[in-house]
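A single protein chain has been omitted; all remaining protein chains appear in their positions.
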């Protein structure tokens, strides 16, 4: 069960649940209505409304100059967005899928992330780069990458990733309002997750840079983000059976990284597991685990463990279930957090 | 003082010291002579011999078809190399500088790293991608990036980086001989480092995947690679004054990562600092520190600390000295390894 | 002293000495109209047997597209990008290649691979979802279907170049869509090919759309074939629904490449009659009228018309074609309805020649998990029994 489907207790009015996709569309529409300098651009975002229909209706409502079908060239799209931002617009770029953002890598690293710094603050680039990311939707090769490691290793970029319907709206608005470039990672498999949420009165969410404690617990902390948040919440429910009361921290933004909230939680619980879909080696989990350890060393009862995708290219659809960190794998890691005396080693290196 | 300049004790013959650049040139020449399928290609590698002169003389010796000046297009270069490898050649591609490898990112991630896996092993790609990387040479913007975080987060790529003259030769030969793609990161500022080394009888080095203990010590382990190896050796010398006997581990290859050697060292010393030039956040140091902690938790007297470049775009030449992890910063980190009782916290978050 | 005086008699007011037009651009320019054979007097010279073979190929190709699309509805393919309406291009691409030549298909071009003789089940592996590619490129001389658009074009150039360096008689045919021509990799590939005079043919199927984006939002060029002149190679424009015309234009470009005269860019004007893939809703971006108009220029109809005119399309011929098509479809149905046999442990097998220590660890972990799952299933079954 994902949080997104939990209706808020005490909500008086009866409302239709909204999907994350709808909330994202609302965010774009509201941002465009509020600020004429917001321009949406990308492949198929206009007439078609995007392959995930996130930009549905925007071209009709705001015209093709505000929501533009571009030629098929990602470096050109992002590069043109840089020029538009230099002239005072706020481009919101859609990359059709994670792996199709790679052609724009040079523009992203060498310009988008550095223009403010290069010009001593004279030329900030308020560009939002929306990237549907992650797996679990049965996509064929190149359609399921978790590429966040590349972005968080690039100073000058913000990296946001919502896990709830309310965050999808609130954080996308925040990304578009930011004067700095934001890589906005949309967890594909949560597009159709639902929550009681109203486009007419979207609830306020904490600013990006603040992590959210999605579930309070005392035994150990699961630190996670994006598509793995519902997995961790499910794991926490399942863990009750084992007598573990798990806290779940949703990072919401990887950059800025909310060290304080994470460290405070781990100091309370004394144990932590970092969970994400991206390959483990060189992935964000290493950074997070290392940082927790630096800050909380004397509070830790066990090493911070990681549950991540394997260090392999994303698998074909029929095998992805074996790759994705699921509830069982999270619980296995929790079980290895040295609850009894004596260190229970993880799987031994190269032992097979 | 760098190891590279330490003449090996007991070497009978008197030889002229060689530079890392010369060793790299020798490796290319010997590989080309040994195997007609080895082809060198890139911008200015032919007539000019490369902007760092690493390919000097190869076009003359082997002809322009074996050492080829390509058009100025990095994706095209790497993409063409993929096709050449598909037909049985062993291309060695030179990217002129770190940041100029970014245009080839899509080819690298979506094809080079995945072709073997995609084709169930039928189509391995024996491509070596040489990238001069890192700072310290007074290069203007885009000429000093440490981009290894991107490569290590990409399953399917090997990532090697030599720190000594002998390794430069031996590991480049190993990279070219590998049936898998290797991102071969050459530390620019060590190009002119010297050692007693002979092109006529190059010494054998351990295979990539094996870390090397460059200095034995008992107090703490410095884990490092590439351009930071000499810095750590210098720091270890300086640390003697403080009464610390530091071990220095040179990883040599980031992928494969030699967990065993690193963990064994840290278990012996009980303390570790990871040192690299790349920005700290999301850099390789997080992975290394997290992994050490997972394996050696109960042997650790203090959290594994990191000394890295700041989380900023690489600075202009006149300011790079403040960015680069130097001896003092390494010693400061060592000093924070909780030598006395009670945890000495690092600089507090956001306290200024 | 003036600069002029300093140089004295060496002064050249004339055109800069190093500049010479490198070639006459005239011959590089494509014709103003797409080249056609069927429905023109030239059709008469097409060999009757060839025409009949092409007819069978096209009918089989159409059936292949229909069957693959049906398999998506039955959950047997993750996705299928159809080439219904584009069969002439696909069939011609397969036919012009010699045994030793290489095909570099885009993600859409499974039909070309099948027409070249590849097992349809192997061709459809990517789209079925059991692996990323289902055949050995070295033995089939078909590169893996390429999803990131235009990225296989430099591969084709590199391979053709390598073959030429080795003295082998190999031509590479690289396929790409109209949308793909906008990518930087298209540009870099064509430029490398021309500079290296590599034996490669770039074959653009301009089917009017890149998913929903029509050609006029993709390019302002007189035609995509006109891009050739900017690389110094000839551009050709052909009616992509006229299989005889495509065969001729492709064939002569392949011959040109084979005989050492370098690359050619060919634009075939065609139309995707189906939606982008089974998951696409084409009514969002084009009218039924447009589709109907193009149905009137169906590649199969063009051949039938010629066969009919020559009195070659009797019931028997039609029957034979339809039987060949049904045989293919039946084979696809049967074998694609069988569950793919998959071993999750293979996930670790091909990442590197030798797995890293970390992969060995992860392999052990998955093996344990699978074993545990099997054990608990066995236990559950034991309880039930």
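For reference, chains read A, B and C in written order, and residue numbers begin at 1 within each chain.
The rule is simple: a residue touches a chain if its C-beta (ideal position, glycine included) is under 8 Å from a C-beta of that chain, and two chains touch if they have at least 3 such contacts.
Predicted, not measured: the structure shown is a model, and the values here were computed from it.
> Under the definition given at the start, what are the shown partners of the omitted chain?
Among the chains that are shown, those touched by the missing chain are A, B, C.
> Consider the whole complex, including the chain that is not shown, and state which of C:80, C:203 or C:294 touches that chain.
Only one listed residue reaches the unshown chain, and that is C:294.
> Which one touches the absent chain: A:21, A:58 or A:81?
Residue touching the absent chain, from the options given: A:81.
> Which of these, A:169, A:257 or A:281, touches the one chain of the complex that we don't see?
A:257
> Contacts of subunit B with the missing chain: which residues?
Residue positions of subunit B that touch the missing chain: 43-44, 46-49, 51, 69-76, 99-100, 102-103, 138-143, 280-281, 310-313, 315-319, 322-323, 328-329, 346-352.
> Give me the subunit C residues in contact with the hidden chain, please.
2-4, 7, 10-19, 21-25, 28-29, 32-34, 36, 38-39, 62, 182-188, 191, 194-195, 197, 208, 216-223, 226-233, 239-241, 262, 269-271, 290, 292-298, 300-302, 304-305, 308, 313, 318
> In terms of residues, what is the contact footprint of the unshown chain on subunit A?
On the side of subunit A, residues 39, 65, 70-71, 73, 75-76, 78-89, 91, 103, 106-107, 110-111, 114-124, 155-156, 158, 178-180, 209, 255-260 touch the unshown chain.
In the analysis below, only the chains that are shown with their structure count from here on.
> Where the centres are mean C-alpha positions, what is the separation of subunit B from subunit C, in Å?
The separation of the two C-alpha centroids amounts to 40 Å.
> Provide the C-alpha centroid distance between subunit A and subunit C, rounded to the nearest whole angstrom.
So the centre of subunit A lies 35 Å away from the centre of subunit C.
> Tell me, which residues of subunit A touch at least two other chains?
75, 99, 102-103, 141-142, 281, 310-313, 346, 349
> For subunit C, what residues touch not just one other chain but two or more?
Answer for subunit C, listing residues that touch two or more other chains: 131-132, 148, 184-185, 346, 351, 356-358.
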